[in-house]
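Just one protein chain is left out here, and the rest sit where they should.
Just so it is clear, A, B, C, D and E label the chains in written order, and each chain counts residues from 1 on its own.
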Amino acid sequence: MNKKVITFGEILLRLTPADNFSFEQAPACEKSFGGSEANVAVALAGYGMNSVYVSKLPDNIIGQAALNALRRYGVDTSFIARGGSRVGMYVLEKGFSPCSAVCTYDRADSAMSQACPKDFNWRKIFDRADWFHFSGITPALSPTLARICLSACKAAKEHGLTVSCDVNYRSKLWDMEKASAVMRQLCRYVDVLIVNEEEAKVLGADMTEEDPVSGFHRQIEFLQKNYPCSVIAAVARLNDNTAAQAVIWDGTIRYSQVYPLHTVDPVGAGDAFCAALIYGIIHRMHTDELINFAAAACALKHGIKGDFNLASVDTVRQLMKNNGHTGVQR
Amino acid sequence: MNKKVITFGEILLRLTPADNFSFEQAPACEKSFGGSEANVAVALAGYGMNSVYVSKLPDNIIGQAALNALRRYGVDTSFIARGGSRVGMYVLEKGFSPCSAVCTYDRADSAMSQACPKDFNWRKIFDRADWFHFSGITPALSPTLARICLSACKAAKEHGLTVSCDVNYRSKLWDMEKASAVMRQLCRYVDVLIVNEEEAKVLGADMTEEDPVSGFHRQIEFLQKNYPCSVIAAVARLNDNTAAQAVIWDGTIRYSQVYPLHTVDPVGAGDAFCAALIYGIIHRMHTDELINFAAAACALKHGIKGDFNLASVDTVRQLMKNNGHTGVQR
Amino acid sequence: MNKKVITFGEILLRLTPADNFSFEQAPACEKSFGGSEANVAVALAGYGMNSVYVSKLPDNIIGQAALNALRRYGVDTSFIARGGSRVGMYVLEKGFSPCSAVCTYDRADSAMSQACPKDFNWRKIFDRADWFHFSGITPALSPTLARICLSACKAAKEHGLTVSCDVNYRSKLWDMEKASAVMRQLCRYVDVLIVNEEEAKVLGADMTEEDPVSGFHRQIEFLQKNYPCSVIAAVARLNDNTAAQAVIWDGTIRYSQVYPLHTVDPVGAGDAFCAALIYGIIHRMHTDELINFAAAACALKHGIKGDFNLASVDTVRQLMKNNGHTGVQR
Amino acid sequence: MNKKVITFGEILLRLTPADNFSFEQAPACEKSFGGSEANVAVALAGYGMNSVYVSKLPDNIIGQAALNALRRYGVDTSFIARGGSRVGMYVLEKGFSPCSAVCTYDRADSAMSQACPKDFNWRKIFDRADWFHFSGITPALSPTLARICLSACKAAKEHGLTVSCDVNYRSKLWDMEKASAVMRQLCRYVDVLIVNEEEAKVLGADMTEEDPVSGFHRQIEFLQKNYPCSVIAAVARLNDNTAAQAVIWDGTIRYSQVYPLHTVDPVGAGDAFCAALIYGIIHRMHTDELINFAAAACALKHGIKGDFNLASVDTVRQLMKNNGHTGVQR
Amino acid sequence: MNKKVITFGEILLRLTPADNFSFEQAPACEKSFGGSEANVAVALAGYGMNSVYVSKLPDNIIGQAALNALRRYGVDTSFIARGGSRVGMYVLEKGFSPCSAVCTYDRADSAMSQACPKDFNWRKIFDRADWFHFSGITPALSPTLARICLSACKAAKEHGLTVSCDVNYRSKLWDMEKASAVMRQLCRYVDVLIVNEEEAKVLGADMTEEDPVSGFHRQIEFLQKNYPCSVIAAVARLNDNTAAQAVIWDGTIRYSQVYPLHTVDPVGAGDAFCAALIYGIIHRMHTDELINFAAAACALKHGIKGDFNLASVDTVRQLMKNNGHTGVQR
Partner (left out) sequence: MNKKVITFGEILLRLTPADNFSFEQAPACEKSFGGSEANVAVALAGYGMNSVYVSKLPDNIIGQAALNALRRYGVDTSFIARGGSRVGMYVLEKGFSPCSAVCTYDRADSAMSQACPKDFNWRKIFDRADWFHFSGITPALSPTLARICLSACKAAKEHGLTVSCDVNYRSKLWDMEKASAVMRQLCRYVDVLIVNEEEAKVLGADMTEEDPVSGFHRQIEFLQKNYPCSVIAAVARLNDNTAAQAVIWDGTIRYSQVYPLHTVDPVGAGDAFCAALIYGIIHRMHTDELINFAAAACALKHGIKGDFNLASVDTVRQLMKNNGHTGVQR
């Protein structure tokens, strides 16, 4: 069952100051690439899916390096448009408790943010495809991209694909008002919705004034009533970022186990969750297995450097079984 | 309010074995510079103060590199005397629990330890200055430096500066007897005294045979009676070095919150505390804000590589507000 | 009392992906060498013993580098046979909780696994020697090596040496049946037996169906009855690998303190335990001191990169005294 | 014209001591992958060809890393068989004049050397393919592989492919007698033969006792008479490895220009030559253009780290035009 | 004679792939900063001048790191405006013969390119200053900056400063027509003109159809007639970039010696030439000394990593004396 999953978004050059220095101190930065949907695409390819990433990259050494980073992990890059001026970039300073990790973005005017409808031939892209995934970052990049996302969603439904969306609200890219206008429209085409308590406001589910637990339950209630989705899921870091737990609604609400974390790299854990969720639904995992698989994948990502979750299905399953570490595997 | 603060001490070449190796194993060492007062000077410059560091450095590539390390962070180095034969050095092996971090010094005969009175023109140095800071390491370097410190203290008071001193007793540099003789004399000119329970003995406040808490209170009582200082402060690591808390007396005794720690680099945390204390007093923070600002700065330093505390005022304030980590800042 | 200890085993090239990357991601791997008995030999040389390591290495740059790694730490390498085709190798991916560390071996057809009896002249090797140590890995490498081990054990007893064996069962090298047949024979010559609860089954002590504590006590009872050993010892990691504790029987059963751990490198901790045990017995430590010395050495190894335990006797003793970390040693 | 080229060979893990150290000295080794035919495959993919690499790799992290290294550069890896025990490896010590670069191999018993006929379905592999390339290393790995090569050659001709072979004689893998027996048979199916003066002896063209120039001309004469090939080509380093020049026969003999070299990495230059030759023939370059294109590609490879030639067609053409360096391109 | 020199331009983040890899291959990039005028400013500060660099940098970690890079080497950064969105960036792939070094720029929309007149208070900046230097890159960044440059030139002349300009034509920033219109106007205020044969066309001196030598002489003739400058100078790399030679006209034409080169870093050599020229003129070197000093500084820069020339006056003078290398200085 080698299903074809299409992801659509922007991939950024990531500079990570080497050796735990701050950017100011660092004599060198580790070079990698990442972005919410690209991270999902890489994880799915690693799980053995036919993973196709759609984006736009300039025809220079930075764009080529981004494309190669995806190919390396088995992602099909044949639908990436080439052109435009630059690859967006961000600096990740890891930070250590009590310091937070800090992302400094320089992504304006990237090739992807300047993409236009003719860069993407959705009919060809969706041919024989099974699933379409995007996050709220993609429509936030430009009004044109918001329109392209809408076309893509419509085309996906026409081709019979399942559509998933990680709301992923980023206040640096757009304000709540603009996000709401766009996302509410897009989410009318979404089957699987990944959205945390804070982000649910974007979709109108702002009822957190009450106690958090029942608040989130009421949000889910609100979302399932107002949107046509059949699955709603979220993951959260607990206990000063030393553990992760996920929740899913697909008729009833189920919680995953609490998985311990040791954070080597905090970025991309939500994307690891989305990818595992997609994989689990495609492979018809039952609800408990599904939410634990997705939560365990999210937990594992914290121990892997870079944006990409490179843990295999076997490794995720092993964590689910062991409920934690097992020392040295010889 | 861009006050001018003078710090006076020795800056050392620091070799830190790269990649968590021990010195013996390490194929390479990270090169940096640090020293108690230099660390204070860098933190103050980073806080936007007019920070002037006074010392002596040889006129070779190692001395120049030390000077550049200070300039990089905005410290005024125009009063650093040039001459003498060598820059002192130390190796820092970080260690991991249950191993301690270990400093191995090779600082004898440094340019600063051989400085003489004519290297420093205190009248020019203190012109339009507001504050003078030194630690007990400076007078420990040589009898001449002890005399120079005394002259500097007297000149500072004549110029109307506030004087602060971090007792910083180092048994490898001098014994308790010599330290007591010198420090008791110097502390007669000190307004702001940073001294922990152990070091208070240097100043005659040796009453720890009783229970620690009341012992320290009695030490403060002793110090305020026997020395003219108006502020006494200290910071301590708690719970196997996983948290920090500070205490201050400026009329009454106040404790800071307990801040969690993740130690990337254990050196310079006390100096970060001193710098934040100086900054807070200059900016007329009220006592509770002051001691929390200083404790938070100390806690943050543990997550920053090298001797220098490079966390900004904003970062310190954010930690005070958050009382801990906040995951990824995007 | 500079006793001569002979260790016999295989040393492997170890590739550790640099900078906490996985092997797949890593642009470079740290190069080191290690192996159960070699690790014991290095620790003993560091403790000041006359430590002689016996093995076989090919006459190429990889074999020479392995030999130099031992010489660097003072091990006598004059009885290492040269010849054969290759040095076995393993990749260590450190892993982070909740990920386990993973060893990937490529050790088939190593020079040592192809060694033959004439490579080792036990009469010369054991001349004026006091102790012979090997682990269950050595006889697992080939049937010939199993026979050589038997000859060595017999020769050791003839020369009046104390013999120690770390059972170290590795299911990738041989199955339980073969291991049992060989190890039960070899252990008839062993005075000091290092064996954990799981491995005790190799020697026929399979009684863990009951509660673990009494199960292990019954195992020890079984072993002391069925084998001529005078000391049985084991060490275990507790609390999700954040602490270590050891147990010894040398007439009565004694437990060590629980030592906290911060794992920089998880490999070689058992070997550090063996070496410290040998050192302690040779130096006639009383039982409590002995088992704490060995447990503390094991705990310290977790903070040292590479296979080798480079902590000195002083450092181990300091940990025993402090029962944990002491911050920065200046 | 996106022709499909099949390459067949072994890819090795390459360890290159970092920072110009020797292996013995090096604390770390750069990790890369390479092998004669894999190098050709990567270069062809970089030239935009549909490049398919056929080999066998074990199903472990080392095998996967090798496969990812190929995917990264756009090589189709879908026909790589998975299984067997290990990836062969070699250490490359770069060396500096007057030192030579030294390769130390540890490749026995690799997965590829133990491959069997059913690992490769030539009918599927050659479907819609245009070209088949292998080097003399592949049949040297095992008698079985020699037979597989013969089957592949026959199948290639049946499918109408052009066949190229780089004789690449390696005395460490087989002796002249065995090599001759196998290669003479295989070369009956070869259209494009890459063979230098020394290697021509393998094919029976041993006539170098005379003056070298006419000797090589007579070798070509011999080869074209005794083998059905239509192109014979070779490249050589001149002037203490500071320049490269190539020669081709495709009816008449033509020499390329002499291209200057600065050797950052000496391995894979011959493979770069083969790949460029294949590209040029497929693109119907005229003889002069062809041999200069191939020689320039070979020259450029010397400036690129690792086994793979990553210089693009544009870069090669630019070198052909400039006949040397042009300083900084802004 | 500690003269005050003002430089005005843009400083970029420079990413240099580490360890001689191409950008695509590189796991990490060295992080540094550079830009034509910033390079001049750093060199002048290193020569002991009062060097003031004027630019605009965003108020984020990248802007701060750029500013610190300048402070480290003693440049006065107090007139750098803070604001705008990003620091421009470029990737430098060093290249090896026969490969060229390649700069890939991503500098659009930088803070400096969006600077406006009120960011720079020329009256304050030029107070007590002696010299003003800029290159043709600054006015190329935006039409506004071209106007600001014109204002700066006029203000500089009003304050009695000497004005120098390095024409530095970059076709990626503006075309010949626009450059000519702007530069011809600006050069009416320039006293010291650095311009090579190719760039002289920007100023109307296009007469290279004849033989190069007399062509350049005629260019100088043209320039001195059409512009009010009193000094014209240029430097060129010779013999495949293995040597450098400079020429100057300050009444008569003089050539420097030919200095050999070993290129560790090819960027910033022209800026090193400008800085040395400015230093030499300020220190009233006679013409022969001046042009040799500037050429030697340019030659030395090739051996120094990064954009900045960190060679001291003594080192430059020593090279002038030695006319080449002298082995190991002990």
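Everything that follows uses one rule, which is that contacts are C-beta pairs under 8 Å (C-beta built on N, C-alpha and C of every residue); 3 or more make two chains touch, one makes a residue touch a chain.
Every value quoted in this text rests on a predicted model; they were computed, and no experiment measured them.
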Which residue, B:Ala108, B:Met176 or B:Leu238, contacts the hidden chain when the whole complex is considered?
B:Ala108
Residues from chain B at the interface with the omitted partner, ascending
15, 17-18, 22-24, 26-31, 60-62, 64-65, 68, 85-87, 89, 91, 93, 104, 106, 108-109
In the whole complex, what residues of chain C lie against the chain that is missing from view?
68-69, 71-74
With the missing chain put back, which residues of chain E would touch it? List them for me.
18-19, 30, 259-262, 264, 299-300, 302-306, 310-311, 315, 319, 322, 324-330
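Simple rule for what comes next: only the chains that are shown with their structure count from here on.
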Using only Cα atoms to place each chain's centre, name the chain farthest from chain D.
B
With chain centres defined as C-alpha means, what is the inter-centre distance between chain B and chain D in Å?
62
Can you tell me which residues of chain E touch two or more of the remaining chains?
22, 24, 27-28, 68
